[in-house]
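Every protein chain of the complex appears in place save one, which is left out.
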Amino acid sequence: MSQATRCQLVTPRARSDIKKPITEINMVPMSLIQPAVRSYIVYSSILALKVLGMSVLTGIVRHKKKVFANEEDAKPTRGVVKYDDPDVERVRRAHLNDLENIPAFWLLGALYLTTEPSAALATLLFRVYAAGRIAHTLVYAVKPLPQPARGIAYGIPYLINLFMGVKIVFHYISAL
Amino acid sequence: MSQATRCQLVTPRARSDIKKPITEINMVPMSLIQPAVRSYIVYSSILALKVLGMSVLTGIVRHKKKVFANEEDAKPTRGVVKYDDPDVERVRRAHLNDLENIPAFWLLGALYLTTEPSAALATLLFRVYAAGRIAHTLVYAVKPLPQPARGIAYGIPYLINLFMGVKIVFHYISAL
Partner (left out) sequence: MSQATRCQLVTPRARSDIKKPITEINMVPMSLIQPAVRSYIVYSSILALKVLGMSVLTGIVRHKKKVFANEEDAKPTRGVVKYDDPDVERVRRAHLNDLENIPAFWLLGALYLTTEPSAALATLLFRVYAAGRIAHTLVYAVKPLPQPARGIAYGIPYLINLFMGVKIVFHYISAL
C-alpha cells in the first residue's frame, strides 16, 4: 500500500530516530487534509449530535405522555412524576446505550488513526459505525422493531469498536 | 479577521498542497499557546472535575439519609438498600444529565477548534458552556429551584454543543 493511502502521523522517519533528542527528529503531523481524519471528525460529530437528539426525543415523549422525572417539571403541565412509563423508559434505555458505546468510539476512532490504518478501511469503519448507531436509535426508540433488528444495529458498531480497540492495543503493546 | 485571532491548525498553505506527498507540505501544528486551545483545556478539565464531584455529592446524600445501592455499603452504617429515595435520585439524575452532555462537549469543543473559529468566540462559548453546566448542577442537585432555572441552565450549554456540532459537520461535509 502506498504512503498516500495510509494515515501519516507524527512519527520519526527511522527507527534510529528514537534515541535522538526530540527536537532533532523530523516529524510529520497528522494532517486535517487526510481523508480518514476528516472522516473521523465528521462522523464523530454526527454521532454527538445524535446523542444530543436523544434528549429532545425524551422531552417529546415526556410531554406527549405528561410523565416527568421532577416535581418542578410536572407542575406547569399538570403532568405526573413517574419512573416506569414504558415509552419514556425505552427512549432512556436507547440514550444510555449510546453513552455506553459512542464515547468509546470517540476515543477508539481517534487512537485507531494513529495505528497507520489504510484510509479506505478507516473511512469505511467510521461510516458503518455511524450508520449502525443511527439505525439502532431508529429501531429501538423511534419505531420499535422485533429482533434481530436491534441486535444487528447494535452488534455491527460494537464489533467495529472491538476491532479498533484490539488493533490499538496490539499496535502499542510494548507500552504496557 | 486577522490570522492571529483564528485558530491555526495543521493545514496546508494552499489547495494545491493536497496532491503533494505529505512530507513536503508546510504545516502549522495547533499550538498550546493559542488562547482558544488553552481555554478548551482549562474548561474541559473543570467540567471533568465537576462530573467527578457528583460522585462525592451522591455519597454525601447517601450517608446523610443512610440509603445505599448495595448490601455491602449499607451494612457498616446500618443503612438500608433503597432505589427510590427522592434526594439521592435527584443527584443521580443530575449526574446522568452530565454524562449525556459533557462528554459530547469534550469531543465537539476539541473538533470545533479545527474549524478555524475566531479565538474570541471559541473562548466565549467554552466559558459560557462551563458556567451553564455548573449552574445546572447547582439548581438541580444542590439547591433545587423552580423552573425555568434548570431549563435555562440546561438549554444554553445544549445550544452551544448543537452550534459547534453543526459547524463541524458543515466544515467537513465533503468527508461524508
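First chain written, first letter: the chains are A and B, and each begins at residue 1.
Going forward, a contact is a pair of C-beta atoms (placed from the backbone, for glycine too) under 8 Å apart; a residue touches a chain by one contact, two chains touch by 3 or more.
Note that this is a predicted model, so its numbers are computed, not measured.
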item: Selected residue (touches chain absent from view) among B:Ala69, B:Ala120, B:Val142 or B:Ile173; value: B:Ala69
item: Touching the absent chain when the full complex is considered, from A:Ile33, A:Leu57, A:Val81 or A:Ala104; value: A:Ala104
item: Touch list for chain B against the chain that is not drawn; value: 3-4, 8, 28-35, 38-39, 41-42, 44-46, 48-49, 51-52, 54-55, 69-70, 72-73, 75-76, 83, 95, 99, 103, 106
item: Residue numbers in chain A that touch the chain omitted from display; value: 9-12, 17-18, 21-23, 25, 27, 29, 84, 90, 93, 99-101, 103-104, 107-108, 111, 114, 144-147, 150, 158, 161-162, 165-166, 168-169, 172-176
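Operating definition for what follows: only the chains that are shown with their structure count from here on.
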item: Chain centre separation (chain A, chain B; CA means) in Å; value: 16
